[in-house]
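With one protein chain removed, the remaining protein chains of the complex are shown where they sit.
For chain A:
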Amino acid sequence: MTERILDHPVLGALEPDQTVTFTFNGMTYEGRDGEPIAAALLAAGVRTLRHHEESGTPRGIYCNIGHCFECRVEVDGQQGVRACLTPVREGMVINGGGPLPAPVRDWRKNHA
């Protein structure tokens, strides 16, 4: 479980912000309006953002600044959105992706 850093000895107190409600994989969460989706989810203890398209293994943030695309999720129907760069907004519907069908490979497994 992670948590927010409310008081910081050098940076001071965390400034109050508007709270927004959003869903991730059908569950409802709260975040600070405009913070990255990845930060809102991590603050709620959610580390796994998606499962790998091929292997199905769990993935979370890696670089946190948009370079690596490990945090890609579906936001309001749009795929491949980076959770680390995208501000969370009221009512957002976010889904982590899972393994994609691989019909040719599946066929080969049983036939080739």
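We adopt the following convention: a contact is a pair of C-beta atoms (placed from the backbone, for glycine too) under 8 Å apart; a residue touches a chain by one contact, two chains touch by 3 or more; residues count from 1.
By definition in this document, contacts and distances are computed from a predicted model.
Asker: Leaving aside the chains you can see, what is the UniProt protein name of the one that's missing? Options: "Phosphonate transport system permease protein", "Ketol-acid reductoisomerase (NADP(+))", "Cytochrome c" or "Sarcosine oxidase subunit alpha".
Answerer: Not shown, but named in UniProt as "Sarcosine oxidase subunit alpha".
Asker: Of A:A39, A:V73 or A:I94, which one is in contact with the hidden chain?
Answerer: A:A39
Asker: Looking beyond the chains shown, say which of A:V20, A:I61 or A:M92 touches the absent one.
Answerer: The one listed residue touching the chain not shown is A:I61.
Asker: If you put the missing chain back, which residues of chain A would it touch?
Answerer: 1-6, 8-11, 14, 34-36, 39, 42-43, 47-49, 52, 57-68, 84-87
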